[in-house]
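After the structure tokens below, expect a handful of questions from me.
All protein chains of the complex are present and in place, except for one that has been dropped.
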Amino acid sequence: MSKTERPVRTERILRRAAKEIQSGMIVNLGIGLPTLLPDYLPENFAGLIHSENGVLGCGSVAKRGQARPSLIDSAGHYISLKPGSSCFDSAVSFAMIRRGRIDLCLLGAFEVDTCGNLANWKIPGKLSPGIGGAMELAQKAKRLIVLSTHTDKNGRPKILEHCRLPLTAPACVNRIITDEAVIDVTPEGLLVQEIADNISTQDLQNHTEAKLIFPENSLRKF
Amino acid sequence: MSKTERPVRTERILRRAAKEIQSGMIVNLGIGLPTLLPDYLPENFAGLIHSENGVLGCGSVAKRGQARPSLIDSAGHYISLKPGSSCFDSAVSFAMIRRGRIDLCLLGAFEVDTCGNLANWKIPGKLSPGIGGAMELAQKAKRLIVLSTHTDKNGRPKILEHCRLPLTAPACVNRIITDEAVIDVTPEGLLVQEIADNISTQDLQNHTEAKLIFPENSLRKF
Amino acid sequence: MNKQRELSETIALIPSGATIMVGGFGSPGTPFTLLDELLRQGQDRLTLIKNDANEPGYGIAKLLEADRVDTLIASHIGLNRDAVQRLNSGKLKVEFHPQGILAEKIRAAGAGIFGFLSDIGIETEITDPSQIIEWQVDKSGAKRKLKVETALHADFALIHAARADHFGNLLYTDSAINFNPLMAMAAENVFAETFDLQPPGTFPPEHIHTSCAFVSAVIAVDRKRALHSEYELMEHYVED
Partner (left out) sequence: MNKQRELSETIALIPSGATIMVGGFGSPGTPFTLLDELLRQGQDRLTLIKNDANEPGYGIAKLLEADRVDTLIASHIGLNRDAVQRLNSGKLKVEFHPQGILAEKIRAAGAGIFGFLSDIGIETEITDPSQIIEWQVDKSGAKRKLKVETALHADFALIHAARADHFGNLLYTDSAINFNPLMAMAAENVFAETFDLQPPGTFPPEHIHTSCAFVSAVIAVDRKRALHSEYELMEHYVED
């Protein structure tokens, strides 16, 4: 899907999410929306993208002529490598993850809840393609941000009071970025930090099953 | 200690032990007598010497001019490498050992007994420099041969009914090669396979605390 | 010391019912030539251990499609719709592990240890209470609940190496490293294919990823004569 064809909702999420990735960070991008993020990073981005199939320092998607059959990211896309990249086996790749060397991980979600619980790997009876790297990334990244449309394709909330699907990991999410809001998981509950410029706080709460906390001062738009 | 200066007892042990190392084998040589074995192997020996500090394919001792500060064996000697050698970290080196990839290990001993128990790492109150790789090699080499003078420097037996020193590993020794005999550890006990050409069976038993089994047919001399 | 072997006689050593580790994350590192020979020879009732199920028409997917596989031990099979259908219809038994735990269980076998203690997935449905121990793992004096993950063994491993020598020393490249060096350490019998087989001494000793101590046989594959489009770029992933 080329950048120009992406729906407005997706565009908004990705544009906002790109701001979370800072210079010097080691970042893992989960399959789905997060995989599209490199397109939104500055050309000279000074950080390292980790792909759990064994690459640190992933570059942009490799076009025909540059692509090598031996070099993909964990989503299956042919990629280029940046100077200073390293390739290693799967045990080392996940050592890096479990050891806490991933500064930031961005993952998709089926459901996320008030406690920061995440469900993104299984819909019983419907979808169970396996676990992949999701559990280790969710549990061990220093900072975990969920990227998701605010509601599912049927308009139902994905931000719940309590996750109903099998969990990927409990209490792992730090921030949720949707097309409608930027929401932090805090000990007090879900704190809205930013709101999309085309939505009211009332609508946002209506699209959210979990009770949202709004700050006393005015909400930043995005 | 150059080859010409070695005592006759040592020479006899090493000459006999070299015959145990066959083409194609992966062999680990323990510190002490076994380390001297490469001098007794044929020039074109087609096997691989493993050194537990992370080398497979050790060559002969490197003389001045060839020696590199970064390349030693586990006894601390500067070594050369043979074509097809590999260098790896200590976890991989001991993976190789615990995984059963060492065909043959030759170790020194303080004591060895009727059950094939080996004591070679500690003399309580006198000597406790640590364990090194001995326990893993003793427990996991496919075949373990002890090289030792038949009696200690005070003439006391080293082949005992039961080891009295702390064990390196129980029931690990397959064969014992001394300056007086070649003895196999069998379910029935210690079976003498060969005897030095300068000793009687009676003297051999007298120098041995454990009861020896002698074969019915005549003993091979070495 | 020369471990170069012929393809068909090497794969013929694998009996029906064997447990086989297969290298590769997706296509990179998948030993397509070895797998095709296994398909041709007809061994069945196999248990395969691979990160994924390849994509339909590729690698182990062809063994699945030919009903040769009873059980697959994997991390994620989402890119193979056919394998998911087989799982859902009960035709295929799949045992899922978190990807890094799968890697570590294989490495544990390779390292000659029996298992390890982990906290991954400990509060999720993939963990059964019978797998939990409480153990004091630091000097705090407090015990911690941990999951015992046991080592994962196999009779055989099929490996794809970018380069190799006749002793069986292996080198990998790019993201085609993945599970290959772990499986090469773990399995009883390790068969590696390579396009680039060189005399011993060609590679600097510290560049070798898998020491020949772990490898049983090396099969030279002529890249030019290999008919496998599987080794080429997958068109549906190539961006123009």
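Order of writing sets the labels: A, B and C. Residues in every chain begin at 1.
The rule we apply is simple: contacts are C-beta pairs under 8 Å (C-beta built on N, C-alpha and C of every residue); 3 or more make two chains touch, one makes a residue touch a chain.
These figures come from a predicted structure and were not determined experimentally.
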| item | value |
| --- | --- |
| Among B:P69, B:G155 or B:P187, residue touching the chain not depicted | B:P69 |
| Contacting the left-out chain in the complete assembly, out of A:L56, A:A75, A:L118 or A:L144 | A:L56 |
| Touch with the omitted chain, as defined above, among A:C87, A:A109, A:L144 or A:A210 | A:C87 |
| Touching the absent chain when the full complex is considered, from C:E125, C:E206 or C:E239 | C:E206 |
| Contacts of chain B with the absent chain, listed as residue ranges | 51-55, 61-64, 67-74, 76-78, 87-91, 93-95, 97-98, 128-136, 139, 166-170 |
| Residues in chain C touching the chain absent from view | 104, 108, 111, 113-119, 133, 135-138, 144, 146, 148, 150-151, 153, 171-174, 177, 205-207, 209 |
| Chain A, residues in touch with the chain not shown (by the definition above) | 23-24, 26, 46-48, 50, 55-57, 81, 83-88, 91-92, 94-101, 140 |
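Simple rule for what comes next: only the chains that are shown with their structure count from here on.
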| item | value |
| --- | --- |
| Chain contact graph, described as a line, ring, star, complete graph or other shape | line |
| Farthest chain (mean CA position) relative to chain B | A |
| Interchain centroid distance [CA atoms averaged], chain A/chain B, Å | 57 |
